[in-house]
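Partial complex: the chains shown occupy the same locations as in the complete assembly.
Letters A, B and C mark the chains in the order given here, with residues in each chain numbered from 1 onward.
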């Protein structure tokens, strides 16, 4: 695959790994006292395990897996609300496959579907739109989930629905933003991160400058990275170079895809359709100020929260996260998945407790699936 | 985050709705090109774009891609030279 | 031609003349089962040989769409059951075929399915000797379901089982992986994908006969169906109590299949096949087994993908193209298309 396979070439990785090792030695990074680099994005976590980068890389580099997986940070209450809507006879509830297995307080969407709710997996919000066109007698709700990468597509779908005057399409908006939780992390007194790998596809939309505060205010390097293995290694190298040189800047490793200032059309669509919520709840992390988006009053007719009196528009049920779940600690880098007391016991991919165990980008799933550890077996 | 795949735009299918056909290794799907359309849509045909949830989100800059690869190759060669030098040095010093 | 309907109605399942007409014209006229009784009566000299064993297996087939590039449900129903017999070391002999048909199904579709089955059975050297039809109301099934059972004979002395695989044995597949699963995904309307991939569906009885002749020490074979290569290897590793290592660079994968997996966030190791198998043979016989496979069209793409090892018993690991290694676990649920 062009623009992908070239960046998977092990020969190119050799040079990168050697250079990383050299710099790590130079900085004095060791297994005992490693450089902590957080890959914010679950996609990066996935790549690290898929290609075994954590084992190939110098032992002085430790990856900390960040909260950048929209499925992992989805509170149980949100899943319950999805099911509540999906169980209405008139509703066709559409979602990306990713969300199907996330545990709610009683059922996952997969189980709710088995129990009779009309839940359909789609690949694109456009497919949900098409379902609405084809089923004029039904209410099609799309589960809008994701960071800035995905946010424009939902906005464009809502704009399209408005243009067509569709009245049976709405979005349950759970879109969230990356910079705010990073700020929350950096404000944590126990924070011990030395640098960040930034989510490439988020920056494809928002550009690289929204991260400037990380370098300027907190003095930490951040490199926006692509998702192929050499992209990741190169980004680690770029972070190490900044550390070695005593610099802190926002740099762009993924220039083939990420324009410095992002994508104009996407940003305009986001601005047109959404506004910031005062705060938003993250699974394991609690409420984070200004970290979520909601649909503007102008597009109220397409807002499932308003249409069904649910979510932030309804009386929100207090749903506790599962007992003993350490997802929050794992996502903030304070705990490795295997250290969670539930890992492999109360929480396995077959019977997950936390979302980190079901998302393909979840750190716990990655540890389990790719055998970073199988402590519990 | 968010799975994105390079795909080549091979045809415009519905200019009104900004829809085009994208080809990923021989698998085709209609995608929306609103985010990458600046001039006439036809000009997009042949270009590569990053595809996410049925939308072309960003055009791929082929020069930048080449530059990145070039840098990596240079690094690799530099490493090789260094390694050879190390080997040479070792040989000189009589080590295996 | 007593059957003048274009579609199946409930009357065709009622036990009366309409049913008899449907069965006689659409099914038995093509399959020509022996005798007029509701059971086949069969003899086969090889079954009476001392030490010979009878092999017996069944599968239901529920594929959507019923017809797809490279085959239809009838082809899978014959090939799948022939393959279950063949990978166990049996010579496939006879099949039963039971049809559950939704009211409203086009009779022309049934005729096409039956024609496919007759053709595939003939090619595979088996006979469809008994069968059944049931008609259910509209909405009570999804078009047509076919269940086949198969009977074969395992010659005296042949013993193949996943549990017999030993460290050092070589793992061979007979061709590119995941084409069937990718075809079904692309052909279903809901993902709006199109491609030229065709199902790999094929009967592997003759291929297995060749391999068993060329590699008499063969330990085990498994057809790759739901859950793909990954599941088959995990089953074998667990049954054999040894580890398995495969090599990512050795895996035969079509570019389109890789592309489809990238789009949907799937792993081709878990994609279904209907004409692929993995077999483990002693290292000394690997070349012969490979050659025997390649001698047949359905094995033209055969290659070695890995081997059994003494380490990490019960676990399958893959050396990645990138130089790392990762565990290839069993699938947890089913693979869901994903976007993140």
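Methods note: contacts are C-beta pairs under 8 Å (C-beta built on N, C-alpha and C of every residue); 3 or more make two chains touch, one makes a residue touch a chain.
Predicted model, so just to flag it, every value in this text is computed and none were measured.
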item	value
Total copies per chain kind in the whole complex, with one of each drawn here	A x2, B x2, C x2
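One rule holds in what follows: only the chains that are shown with their structure count from here on.
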item	value
A-B compared against B-C, more contacting pairs	A-B
Length of the line joining the C-alpha centres of chain A and chain C, rounded to whole Å	38
Chain B and chain C, separation of their C-alpha mean positions in angstrom	38
Residue list for chain C, restricted to those that touch at least two other chains	191-192, 255, 258-259, 262-263, 265, 338-340
Residues of chain A whose C-beta touches two or more other chains	1, 4, 42-43, 69-70, 96, 123, 127, 146, 150, 361
Parts of chain A lying in touch with chain C, wherever the complex brings them together	1, 4, 8, 10, 13, 42-43, 49-53, 55-56, 69-71, 96-98, 100-101, 110, 120-123, 127, 146, 150, 229, 349-350, 359-361, 368-371, 374
Contacting residues of chain B [partner chain C, same complex]	1-3, 5, 24-30, 51-53
In the complex, chain C residues that touch chain B	186, 191-197, 255-256, 258-260, 262-263, 265, 338-340
